[in-house]
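Please see the structure below; I have some questions.
A single protein chain has been removed from this complex, and every other one stays in its place.
As written, the chains take the letters A and B, and residue 1 is the first residue of each chain.
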Amino acid sequence: MAAQVVVVAVTKLQTTQAITQNLTMVKRVLVALGLILSLVFVGGTKAAVLPIERADVLYHSYEGDGVTIDGPSVLLRKNIAGKVSVSANYYVDTVSGASIDVRATASPYEEVRKEKTVGLDYLNNKTLLSTSFTNSSENDFEANSLYVGVSQDFFGDLSTISLSYSKGWDVVGRRGDESFEEEADRQKFGLGFSQVATKSLIVGFNIEHISDEGYLNNPYRAVRFLDPTTDRGFSFVTEKYPNTRSSTAYSINANYYLPYRAAIYGDARIYNDTWGIKAQNVKLGYIHPVEDDWIFEVFLRHYKQDKADFYQDLFSRPNEFNFMARDKEMSTYTGLTAGISVSYEWQFSQTATFKKSAVHFEWDYMKFDYNDFRDATAQTPVGEEPLFGFSANVLRIFASIWY
Amino acid sequence: MTNINIALATLLFVKPLSTVRMRQLLTNGAVVVALTICSAGAMAKPVSGEESPDFTLKSRDGGNIRLSEQRGNIVLVNFWASWCGPCREELPAFEALYQEYQDLGVEILAVNVDDEADKANVLLQDIEVSFPVLFDTSGEVSQLYDVSAMPTTVIVDRDGTVRLLHPGYRKGDEKKYEKAIKMLMRE
Partner (left out) sequence: MRLLNKASIRLLVVACIATLSSGCASTFESINDSINPLANLEPWVKPYERSNLADPIMSMNRNPVALAYAKHVFESREGARGADGGAGGGCGCN
């Protein structure tokens, strides 16, 4: 046992030295904490619990800005021998219609995206190891990603620390252009900490550092530049993004139990990245159960973003800068989301094969208001088009069964 | 957690922080976290081989049940709650053990720790058990036994001495209880 431990420690020392040569500060801190944890908990005590076994069938729908994206999502989870939990998700997006970007530049299209995920969770003493693999496939884009996470309960199960790492590989294609094939890679490092503060309050914080490398723009998206030779007064050219992007997000969250059986929760996040985008969002929600069967929930979320350094609604020339973007998701804007949900549960028996089932209805209303993105389809002089804004309705209707 | 908070606060809010100081703080913070984690895990519990602390609790049938009155029987004291998944899984296993060993001098006392007895009763309508269920709504007995996991099973021998302290429950643990019962029956 001691020899084993020494070997492990020496390997980790060498790994630490190798890693610290190549990583930025945030990554080093995360890796160091991860190594400390894995050493400290080698001789653990007793256990926590696996995620709950259940099956869900969901219908999702997003409708806004001329686009409808809907489809199913099926999630299954089975626990084995109290140590392992396997899960699988099958998700489909069917996209139809044309958003403002498509309306301004091209014609509507219909597209299907299929996403499959398989996951495995392993519980050992107070450590939960999770891993999953996801494949997302559509006719012009293929993405694969691998996720590993570890979560550790300690201090009488009052504290939980979690570390996560994810690696993604994207292959970007372009419809109608067989020779076009680009790649993009992604890495995510996450650290989370959660603390039971009182019998009724849990608080937590999360940090996530994401870095992308490769072809990072959308091959259909274009920037517009002043062009007096055309009727409209402007022309389009494909966006040009940097081939790296690095971001850090910090968030805090809290859940509080109200004595008459209800819960209030909130979270807040600040974000910044090397493209110059800065964002903050805050969410507040309230959950109210009635009897043992009904659960009602409402929430409000506010999002605010400052544009990327190379974003402009209108450029002067096609090659004005090295990097140019007109994707409205890179612009300065605010978003407000309000959501309401209702669910009804049928309790069977704790000893039966199927313990309970429920149906849920969730509806979110989203409103986006852009400060520096204009509606290029408007019939006004170039650069004087009205600022764009739109609203969307998001639905989640699903049935669940616990076994 | 005060040291860690001070270290983190210093880290985040004291602006021009030299590399050396940052490094020291992070290293110290990390070592302190590791020490705290380890130390907090090593806490005292009622020890096997000592006399079981006595208690009296109201039972489901209305009367009071006192642990020391069970002397002469092997007693399994199980701390459980309606909101605890593994506890609910364990109850049918205890019922099976009770059916088999009740006539051989084994008693099971299921101490429920819900803050309201009603919550336990609702569950017991669903999972039927024939052994006594006691209510520790104030948590006093749980504190007396320093219950450090849900569920916890304490096996007390015929002389009232604690012989086994089993925190938690995983499928198959009832076999360990059965083994202990058989061993204690031979004494």
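Rule of thumb we're sticking to: a residue touches a chain if its C-beta (ideal position, glycine included) is under 8 Å from a C-beta of that chain, and two chains touch if they have at least 3 such contacts.
Remember, predicted model here, so these are calculated numbers, not experimental data.
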Chains on display which the left-out chain touches in the complete complex: A, B
Residues belonging to chain B that touch the chain removed from view: 1-3, 19, 22-24, 26-27, 30-32, 34-36, 38-43, 79, 81, 83-87, 113-115, 119, 136, 139, 142-143, 147-151, 167-170
Missing-chain contacts mapped onto chain A: 2, 5-6, 9, 12-13, 16-17, 20-21, 25, 28-29, 32, 35-36, 39-40, 42-43, 46-49, 51, 56, 58, 60, 62, 73-75, 89, 91, 151, 153, 155-160, 162, 164, 188, 190, 192, 194-196, 198-200, 202, 204, 206-210, 247-251, 253, 255, 257, 261-263, 267, 269, 271, 273, 277, 279, 281, 287, 289, 295, 303, 305, 308, 329-330, 335, 337, 360, 362, 364, 366, 368, 394, 396, 398, 400
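By our rule, only the chains that are shown with their structure count from here on.
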Distance from the mean Cα position of chain B to that of chain A, given in whole angstrom: 38
Touching residues (chain side chain A, partner chain B) in the complex: 29, 32-33, 36, 39-41, 45-47, 49, 52, 81-82, 154-156, 349-351
Residue ranges of chain B touching chain A (in the complex, touch as defined): 26, 30, 33-34, 36-38, 40-41, 43, 85-86, 88, 92, 123, 126-127, 148-149, 167-168, 170-171
